[in-house]
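All protein chains of the complex are present and in place, except for one that has been dropped.
For chain A:
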Amino acid sequence: MRRGAEISLALLGVAGVLAAAWAAPWLRFVLTIALAKGIAVLGILLLLRAGQVSFGHALYLSSGAYVVAFLAPSLPEALLLLPLAALIAGLIGLVAGLFLARYRDIFFGMLNLAISMVFYSLLEKLYELTRGTDGIRVEPPRVAGLALTLEAYVWAMLLVALVLAVGFGMLVRAYLASPMGQALAGIKTRETRLEFMGVSARRVLLAAYVLSALMGGVAGAIVGMTTRHVTPLLAYWTTSGELVFIAILGGAGGALGPFLGAVTYELVRVYAAAAFAEAWQAILGVVLLLVILFAPGGLWGMLLGLLGRRPGRAP
């Protein structure tokens, strides 16, 4: 369905990101963060397919970032830190998921929140290890063995984020069309039928949960290496809320939605914060309200609607 159109849009998006980053240097940082958050939101989207909302995915974002913060001094190589962050976040997701996959709806959401807040407290209190709310500074690691100048490093991070965004976007797209993804959607509508077909709904949800945690870890590693300062705030519930916010803003209908949402979110935030320093959160709130009221499919749904209405295009 619309495979060609989706690929064209993705390529258009990649070109757009590169053009914007080339034209406006300050956007490189913003876009890297947006792409990273988009990757984390892909995980939220997977869980939304099962009708489940996690209010605790900041746990995985921050795990990835702290893996970078802890290991960068002894292992200063971005291309090793990224898979390590993915692996560790994935393992935390597996352990937490074994417990969480038994729960649904509000219990699932709140237990995710609870676990992430425990992690937040640990990051804050274990000062000897984490330097508490001061956070940990990250020296720019090498990228593919090269020690880069700061400007080249910023570009490299953007390109890494872009490649990973495309890769995970394609992975999630394939996953959603696969029997595992379709069974995930079955959890939302008729979980008992899955059991009566011999399929463990828990394992279906667990698999998606681990993948979502892994992507959260990758996103966190990019955020850590880009901001180069990792604080417990990344694990705070507002960060989890932000990911859910972006998921709804972007729309859960396709793998491009999270990136559309994340880029919009970061840009609105930057501009709104600059223009209305006191009211930018209110502006974001109003944007979300309008999206929920008038475009339940999110920005992605709006875009599809616009493209679909264009004459000469097959429905």
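The working rule: a contact is a pair of C-beta atoms (placed from the backbone, for glycine too) under 8 Å apart; a residue touches a chain by one contact, two chains touch by 3 or more; residues count from 1.
We take it that contacts and distances are computed from a predicted model.
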The complex's invisible chain, by UniProt name, from "Biotin-dependent carboxyltransferase family protein", "ABC transporter ATP-binding protein", "Cytochrome c oxidase subunit 3 family protein" or "Allophanate hydrolase subunit 1": "ABC transporter ATP-binding protein"
Chain not shown: contacting residue from A:Ala85, A:Ala101, A:Leu123 or A:Ala207: A:Ala207
Identified contact with the non-displayed chain, of A:Gly64, A:Gly135 or A:Gly181: A:Gly181
Interface with the undisplayed chain - residues on chain A: 171, 174-175, 177-183, 185-186, 188-190, 192-200, 204, 207, 211
